[in-house]
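For this depiction, one protein chain was excluded, whereas all remaining protein chains were kept in their positions.
Here the chain labels run A and B in written order, and each chain numbers its own residues starting at 1.
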Amino acid sequence: MQSEKESKGFSISRRNFLKGTAAVGTTVGLLGVSTYGLKWLQPAQAQTEAKEEPIRSVCSPNCWQTCNHLVTVRDGKVVKSAPAPMPERTYDRICLRGLTHLQRVHHPERIKYPMKRAGERGEGKWEKISWEEAFNTIAEKFSQLRKQYGKQSIAIVGQSGNYGVLNGGYAGQYRFSGVLEAVHATGSVDTSLSTGFAAPMGTGIFDAYSNEPLDWVNARTIILWGSACAETQINEWHFIQEAKEKGARLVVIDPIYTATAQKADIWVNLRPASDTALALGLMREIMAQGMVDKDFLLHHTCAPFLVRSDDKQFARAEKKPLVWDTNSQSAKPHDSSGIVPELEGTHPINGVACTTAYSLLWDKVKDYTPQKVAELTEVPASMVVEVAHLLAANKPGGIKFGFGADRYHHANLLGQAMITLLGLTGNMGKSGNILGMAFYGFDPMIYNAGWLFPAGTFPAVLPLMRLQDTVIKQDPHPVKALYIMCSNLLVQTADRNKWLKEVWPKLEFVVAVDQFLNNTMDYADIILPAAHYYETEEPVLAGDVPYVLYRRQALEPLLEAKPDWEIYQGITTKMGLGQYFPEKLQASKEWFDMPILKQQGITFDKIRQEQAVRFLPNPYIPWKDGKFKTESGKLEFYLEKMAATAEELPVFKWPLEAGPDSKLAGKYPFVLLTRHEKFRIHSQYENQPWLRELNPEPVADLNPKDARAKGIADGEMVEVYNDRGHVVLKCRYNESIRPGVVHIQQGWWRYVAGHHQELTHAQFKEGIFNYSFFDVRVDFRKYAGGELH
Amino acid sequence: MTKKYGMVIDLKRCIGCHTCEIACKLENDVPMGMYWNRILTEGGKYMDAPKGEYPNVQRGYLPLACQHCENAPCVKVCPVAATYKSEDGRVLINYERCIGCRYCMAACPYNVRVFNWQEPVRIPDFDYGSADTPKRKRGIVEKCSFCEQRVNKGMQPFCVEVCPARARHFGDLNDPSSEVAQLVRTRKGEQLLEDRGTKPQVYYVR
Partner (left out) sequence: MFNKRYVNPWTVILAILSLVGLGAWVYQLANGLIATGMRNVVSWGLYITLFMFFVGLSAGGLIVSSSATVFNIKQFKPVAKPAVLLSSTCIIVATLLIFVDLGRPDRFLNLVFHPQFNSPLIWDVIVIGIYLVTSLVYLYSMTREEPNLKNIKVLSAIALPVAILVHSVTAWIFGLQIARPTWHSALMAPLFVASALDSGLALLLLVLIGLNQFTSFKVDKKLISTLGGLLAVFIAVDVYFVFSEILTALYPGEEQLMGYLTLMLSGSLAPFFWGEIILGAVVPFLILVVPKNRLKSSLMLLASGLVVVGVLFKRIWLLFSSLLLPLIGLAPGVTLGAYQMPETFGQAATPGIWATVGSYAPTWVELAIVVGVCAFGALIFTVGTYFFLTPVQTAEALPKQGGAVSAT
């Protein structure tokens, strides 16, 4: 390869040389200068001024910013990505990662063709096979397993690698698993906090419940809670900045001094996992000072609902929750006309003491005085008071959460506390409010059940984090085969050693689809090369932009790569189910056949033409009418269903490991935070040469005090370990890091030894199947070398 | 009046995301191992590390590329006028004339010039960016040109177009009504190493 390149270089220079000699004489050439020179003597190169028409695509990993790109292709090669003009230009966007796509498309290490394992799993020996052989092998193996163990012996594993409808991890993948009636293992990330946050509104967890970003500029108080938005969702930052420039106050709640915290007016550097205590403290302060929005509480929330003391459910009449009407001094259905509901109080109804939800909330929070919160969170009491007053008095405002706060065992309670806090201050439905996160592609869209399940058959949906035990115990499904796509499973899920030592040996067959030989690929039996975003045409689920998105194909898949959709076609055709995977344009057209678009006359042709079409009002401000999607139509921050576990109202509990009360605190004094950084989206872009120039290797960021106490010098190799495993990497002194915390960027594929996901665990909260990646205790020591495992 | 192109970078807005840095690399076909535009951390010893002691810490970002100085030391020292000041105030390089003496690198107080020590390594292995980006070979110096191929066509430099924080502004400093001139005026634009008297046409506002 190299010699070929060199000889080509030489032949070109020979021509230059011959051209040059006439003018310059032979000496220069003889000295060998001509091997790289004399361009100034050449005739000007023919100007290839052929007009380059960029093609509009969408970058769609799980930062969910779904940036629209203009992709320039020259001589069959991607040479440039640029931000595409959006219907509202304030949404024009791209980021450092998106700009490197040409390196993903033309990466020297891209998987070239389908391969089958030629050695042991993990050994990294591969043999090229044809697509025909790959499809046959997979179809035969799937058919055999289905016959032998049942259809749910196959698990389709997906994560967030692509928001494409046909080829991504959300829509088309469901269709595939539904047609196969396979286990569909997905989710378990980002779902705890949002569960608690969405439930009081009665929405789906990734529903369009927040004002759109272009309206955020009207906020007066913005709380970024566990969100390093300036690094992870870079293109949402400027809305916050613009709000700041209009006078908004920015509060950033994060134990780490992030680039986002750097921009804060108030940086709340709380102790990891103490977030809910802070939230309760904020509520207490707002309630104690009478700073609640009483009108909003009485009319748009469950605050006046009477809760029975016996079963902790709302007292109801004709299925309607009752409130205490101060006019008539009697309990009335909450939506009765002409009533003045009471906010606080207890009244007997049919002999059962009933108390308003508001009073019950006060009971839960009243002990969380600023002083107590200061003890729990290690944040000054005055700061707690200041933030509470900002949120309650400097309105409108809102909370944008990130998933840093989601990574602990009881994060759902924090989500519930956040939405309650916003309910108390009555920020919803107003311009300038932020409710958690802007997300417009999923719940308004994904209910296209007819498209998702065309055969009328369904997958057995399994929270991803239950997959380990499902395989190990072969219960509730006899999973024998994994089909992994849009996921670097062994990097993006917890307890890697359990996967490799307990799960993998039970698997008869593993298919993995990706563009690169990442370390999940290492353990597959069949590897299929996936097409890149730019190589496909399909609808794309929007993230934080209020548009229907569509990407055009910028170039044909390189090498032998195929879009997932074509892989589904190949496999299902061999299994006699090919009819459910029609041609991509047809499938795309059918996807858009949904009421929300039809009502607005948004046709497939229009979408395919314009590629970004607004389908939500401008500006999109939900809850304007104060009606929520709950049964009562009000914000039900009192969750009746959770009464059984005494979590009907937000309460503070330390999580499994990260809290100071943990049994492990003595043995493992450090909390491991593996947060997102600007150089990757999860594990994507990890091997991008440009990004690696900026961020060449994994490091353990340590507070210098902690490192010095162990005699570890800046830059030395350390081993971070706990009972589950270890990881070896360079240590870096970093004053951004809170003492007591070890920070490693998440998403790194490989280390000198071990892996950060060996340290994490997959323990879940019943009903909330969510990885608690930060709820992890570790210790570290100087790495003396020696045996690498 | 003749034009004097300049840039204003809003450090209050800059989040150190490196998007402009990568954009520059892409648009200008910059090879591996070098950047024309760098995002420096005003803080600790490493990229993104703050100064101070937790939690009393502080950090800023300083995007740094050619300052297109009005009184450009590099232009003065270039023995063959390969580096020159264009009429509209940009410091540009005639890559076909540069002899690779690197005197300009010694003369630049900002270390923004980079030399092609080796045959340029590109990943992927072809010329990327705009079709009319000037091509460079081994043995010559290169640097930020305010995206000459774009500005010549009336476009903005690519780093300005892509900046997610909307922190970069480009325009004619001689036109008092231009955005850049107004920003310099109203927000008291600062120049880097002002004491060196190079009169940069890149201003920073804080």
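By definition in this document, contacts are C-beta pairs under 8 Å (C-beta built on N, C-alpha and C of every residue); 3 or more make two chains touch, one makes a residue touch a chain.
Just so it is clear, the model here is predicted, and its values are computed rather than measured.
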{"item": "Contact partner of the left-out chain, one of B:Gly44, B:Pro157 or B:Gly189", "value": "B:Gly44"}
{"item": "Listed residues A:Trp591, A:Tyr751 or A:Tyr771, member touching the removed chain", "value": "A:Tyr751"}
{"item": "For chain B, the residues touching the chain missing from this view", "value": "31-35, 38, 40-47, 49, 62, 64, 73, 75-82, 97-103, 105-111, 113-119, 121, 138-141, 192-193, 196-198"}
{"item": "Chain not shown, touching residues in chain A", "value": "24, 28, 31-38, 40, 107, 109, 516-519, 686-689, 692-694, 696-698, 729, 748-752"}
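Assume only the chains that are shown with their structure count from here on.
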{"item": "Chain centre separation (chain A, chain B; CA means) in Å", "value": "34"}
{"item": "Complex contact set, residues of chain B against chain A", "value": "12-13, 15-19, 21-23, 25-27, 32-33, 35, 44-55, 57, 59-61, 96-97, 119, 123-132, 137-139, 158, 161-162, 164-166"}
{"item": "Residues on chain A engaged by chain B in the complex (per definition of touch)", "value": "36-37, 39-40, 48-49, 52, 74-75, 77-83, 93-96, 99-100, 102-103, 105-108, 230-231, 234-235, 237-238, 241, 257, 259-260, 262-263, 267, 269, 678, 689-691, 693-695, 703, 714, 732-739"}
